[in-house]
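Only one protein chain is missing from this complex, and each of the others stays in its spot.
Presenting chain A:
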Amino acid sequence: MSLFKARDWWSGALGEGEEFDQGCLCVGDVDNSGTGHDKIVVGSYMGMLRIFCPNANKQSEGGSADAQLLEVQLQNAIIQVEVGKFVSCSELLHLAVLHPRKLSVYSVTGTAGNVEHGDQYQLKLIYEHNLQRTACNMTYGTFGGATGHHSLCIQSMDGMLMFFEQDSYSFGRFLPGFLLPGPLAYNSRTDSFLTVSSARQLESYKYETLAVATEAETRQDSDLTPKTGGKRLTPDWTFVLGEQALDISVPSFSHSSSSILVLGERNLFCLRDNGQIRFMKKLEFNPSCFLPYASVKDGTTNLLLGNHNNMLLVYQDVTLQWAAQLPFVPVAVRVANFPELKGAVVSLSSDGHLLSSYMGTDPSFFSTPKVDAREADYEQVDAEMKKLQKLIREATRTQDILPKSDALEDLSVKAIVFPSLDASSQALIQDMDGLPVPSVTVQVKVKASSVLQSAKLSICVQPPLAVTQDQFVLEPMGVGSTKEVSFSAFLNGHYPPADLTGDIVVSYSSPTELNPKGVPRVLQSRFNLPLALVCVPSSPAKSTKFKITVDTNQPPVDLSALFREFSAKTEDKDGNSLAFQFLSGAKVTVLASKTSQRYRIQGDSFEDMWLVVKELVQRFDQHFSKLGIKDFKKSFSGPIPLQEYFLSVDNHFQLRVNAQQYQDLLSERAVQFRAIQRRLLTRFKDKTPAPLQSLDTLLDATYNQVITLAEAAEENRALLEQAFVRLRSSTHLLVLLLSLWQGLTHDQTAILEATLLPLLQDTPQLGWEESCDAAVSHLLRSCLSRSPKDQATSLAQIGGSVLSLPQDTTRLKKHIALLCDRLGKGGRLTLASEANVQIPAQIQNLAAPGGVEPIAEDLGDGEEVENPQEMTKFIKKKPSRKVKKEKDSKEKKDVSREPSEASVKEEAGVPEEPIKEVKKEKKESSKDKKESKKDSSKEAKEPKDEAKKKESSSSKEKKEKKEKEKEGKESGDRKVSRKSSVKVKDKKKETEAAEG
């Protein structure tokens, strides 16, 4: 803050709403009184010309009117006023007034009266020039070394310098490369003109050069070919400022301090006459005006600088010497000598405050205290507190702020999928391989049972299915009002979706009495799209790659009756076979055995069978429940077609690896591209350019590589998307088969599904493989583990590194195979909590982040030795509920893909713990993957320490641990050995499965 203030010695408020700027103020003995004392001349944009002779003593007597010597209303706006010897054969000072289209030179004469108010002044026009071009500013001086009188130079708005020698016009020149006018100054020492051009550089033009340059009366002439008899105008020198300038001043106090000063928008520049810089001062404020006024110390320049913080600063070269606060932002500042005061600072604001001041030398320390820092009114605060507390009490009693938990649903959402396909398809892709792509209309009815605000309805279907509109904004609804929206769903890709269900999410807020903005709530609903949307009936195929056989305990059903919409075209009239052809091309055939109660589904690809199998199972259930048969059972005898399943896993994994590789290659090429660019740039920047040495060719080639790679990566991404959908299809099928095989309950199937399909989407950062492996490993270690010890320790195995893309799928496959195997041996996916499992405190402590290296490899080893029955017993005894909870929360995260009823029920009473558990679990399971070479030494060390601590708990574990570490170090060897072991194991499992 400013400590010192400018003391007003004399001041005045000029005009009634007039406007003033930089050129509007000048001082000088304009009336040639001979005393050498200055008068203040002020012109305004409204055309008022005023002359003042400030007189501090008289002000108190109400005689402030005396200070005004003259006030004249001129016809035009006044841009600039200057005092100088503008009349030939006269040593007297005259007043030059610049109007937009006119330059007038006046004489000001005074006649003294008996008393002050008897003094009269007269303004007499000596000569005037009407200007052809609109003027911007002017400067004056002894151009061309003329002595005794001043010439004038006016810069026009379009860049012409017009020269006037008293009452005659000399010549006009256009500045080269002109865009907008900058400040203008004349340097008498070098007889040149200075301006700052739109190129943000200071340019110096010699008067001599200007005089002999091409006579240009139009701008075009100066820009085009120069006429004969004149030279093209070029600056004498230039200096790049890098910013626009507010003002230029060329003071001449003494020879030793001859310099040019330029006030930029952010910096102050001082240059020598030849354009070399003397110094530059960075300003920490926005300057508004400046004036070099004296050279107090030889070789230095003193200057005044006004800024937009109402400050007036005094600099000696770059040193701040004094500062004073003004009551306004000055637009122009001058130093004047008055009869009673020498060295007064005259400043003018844009709204006409004229102040003649001197520097105050008493510091002021007062600052306003903050309003809110004041003492509070305790009574008032107390009353407010009581009021608020009362409100809170009421609110908690009535429960009105929060939605009533037991209240009826505010809203019901009902989706109706039209039984027949749309007459005219809404699909974006109208046909695939000659097959027309159909669409089906879905109508959603929303019925409100209370007032609803800002309701939004979104539709989500599985890719590559698409809908015509997926967002609906509903108007505010009253009680009992209904809204209907409808849209069409269709296939929008050349592969079948993994699921034909669609989700409807309605988000809304229901206002309560105390919360008028409403409590945000969400409601979900789902609908099933018909199978006919993605496939058409076809003729049965005889030989296929994959076969699945489903057994039932009921006599065979007529398939054509079950699938009425598909039966129309089939040639097979006995209802024994039915074939589906997907729009994408794949065929799936369903055969019903005439003799046994078996059904066979066969197709060329494993994953494509899923939708058909699902549909079949669903329709069976419906069919038999309609018939009233309660004990309908369907089963799958196995073996589980894991090899087929692994094909889609491998396909997906390979594409992910490819994506990673493309990513790496792309970044590598991008680095190369930038490196070449850098080299090229240094070559081009060089003043003596070196040959390019085919760098340009290299640049082109790299560019093409980058583009090609990007295209390939994009293609890969599309394939990956498709592969993921296929993987999900086959995983769904696998889960279905597993549940049919082992007759899993609904809850168990839900756990399995959540385990094998943990993600709705996979990303480069977190993909299906690692998250699935993490989930499967957890199941294997918890409810499907062999011994209580394992189960206990597994709980301690929390924390660890993040999940990342594994090196290969061997481990995952092994774990999935093991999962199937253990399920086959009677392993139960149960909901019971492992809270029963006593976790030793010691181990609990280990559950800190950073965790223990998990057991993973050992899971396979010694598996066969274990007695499966024993295991089952144990599992039954100490069932794990945590798994269930974990899955639930995971599901919640996954946009609540499948809100199973069980999970919802479970959710109610679950404390915070399970959520923590999930996080820990994730970390822990990711450890499995993290045994790559990337492992930093630090990470490797930590598990070691942990392992040491664990030694006491289990010697066997210790052994495992060591194995583990060894493996981490020599992962190269491991890869090979593991592969072979997996094969062996797989075989074993197959045999086991066959036996089971």
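Keep this in mind: a contact is a pair of C-beta atoms (placed from the backbone, for glycine too) under 8 Å apart; a residue touches a chain by one contact, two chains touch by 3 or more; residues count from 1.
In this section, contacts and distances are computed from a predicted model.
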Choose one: "Trafficking protein particle complex subunit 12", "Translation initiation factor eIF2B subunit gamma", "rRNA biogenesis protein RRP36" or "Bardet-Biedl syndrome 5 protein homolog". The correct choice is the protein name in UniProt for the chain not shown. "Bardet-Biedl syndrome 5 protein homolog"
Omitted-chain contact residue, chosen from A:7, A:456 or A:547: A:7
Out of A:35, A:364, A:430 or A:761, point to the residue that touches the absent chain in the complete complex. A:364
Out of A:29, A:71 or A:747, which touches the unshown chain? A:71
From A:121, A:269 or A:508, the answer for touching the chain not displayed is A:121
Tell me which of A:100, A:144, A:327 or A:476 is the one touching the absent chain. A:327
Residue ranges of chain A at the interface with the undisplayed chain: 3-5, 7-9, 11, 13, 15-17, 48, 60-66, 68-73, 111-115, 117-123, 293-294, 296, 302, 304, 314, 320-322, 327-328, 335, 341-345, 353, 358-372, 374-375
